[in-house]
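With one protein chain withheld, the remaining protein chains of the complex are depicted in position.
What follows is subunit A.
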Amino acid sequence: MAYQLSKAESSYTASGLLLSQRLDGRSLLDYRPITVEAGVAPTANGSARARIGDTEVVVAVKLDVKKMGEDGEGGRCVCSVECSPSAYPQLDRDSLSDLSADLSTLLSTYLTPIVSTPELLIIPSQLYWQASVDALVLSSSGNVHDTLFAAVRAALWDLRVPRTRGVVYEVPGGGDDVAMGEDGGSSVEKAGVLDHMRGMKRGAVDFDLVDGADDGTPLEGRSDLPVCVTLNLLSPVFYLDATIPEELCAPTRLLLFIRPSGTLCGIHKLGEAELPPAELKEALQEGVRLGKELGGAMNARMGGMGGKRMGPFS
């Protein structure tokens, strides 16, 4: 990044961190105030705004009906992150778009397996809901990853999949001459998002909305969606939620994707420095613990507030 830190500033910040002293008085594993607000874009299927410190990200998830490709597969999730120039006034246009592209790739790498749930199938092997996740970084004061994924998580939490019903052609009374080629007059299929397993029998040719006025169903596993915890490693210490100068002091940063149930489902390393295994182990253990805590807190708040709005918590 083109953001430059003077040597003096850098060493001052770093030595502070090594002594567990941060400029804003937090301890190493403290977050700045986190605010998450869901449902900010009423026309999207799911949306949220997250703010950590002064870093702010808005995410909207749109669902579109898509046909499956020849192989019955298709990209289920299209991610794009845009960084507003006002968030990074120091970057020129090219580096800004590089940054956006980096974040988009990161987002889609970690999101695709999460969003590829069978719930998004409308008609198996034919139609599915394609989720387009669009994020906009409004302002940045460090730890954009955690903020981004917090916003994405809240948007997915807020996401409602419209209820659909497969339209099945099936001859009543198990008619024998027309049902040829059908797998033998199967029972009436009401293939919807939830009973997609029965819908696997094929036969549905189109779908209908069950009830247009209905919001739809939330994703089934939404309370176990992972959170991202960024550990900034400055051997031998590590710290959370770094501000911009603090980020620049950390030679290695680890992005950990942790489900509230405690599963570590992804690690991404930023920075070129080596990582001693012992240190990694400790960092991971601590990271998982922190992730569980953060995820649990988010779930509690989201559930408690009816999914609408969350005040600051840490």
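Note that contacts are C-beta pairs under 8 Å (C-beta built on N, C-alpha and C of every residue); 3 or more make two chains touch, one makes a residue touch a chain; residues count from 1.
In this text, contacts and distances are computed from a predicted model.
Per UniProt, the protein behind the absent chain is "Ribosomal RNA-processing protein 44"; the candidates were "WD repeat-containing protein 46", "Ribosomal RNA-processing protein 44", "Protein YIPF" or "Transcription initiation factor TFIID subunit 8".
For the options A:Gly16, A:Gly216 or A:Gly266, the residue in contact with the chain missing from this view is A:Gly216. Per the touch definition above, the residue from A:Thr13, A:Asn45 or A:Asn143 contacting the chain not shown is A:Asn45.
Touch with the chain that is not drawn comes from one residue among A:Glu9, A:Asp102 or A:Asp208, which is A:Asp208.
Across the entire complex, the residue among A:Asp64, A:Glu220 or A:Glu282 in touch with the chain not shown is A:Asp64. Residues 42-45, 63-65, 127, 162, 165, 167-172, 177-178, 204-206, 208-209, 211-216 of subunit A touch the missing chain (whole complex, contact as defined above).
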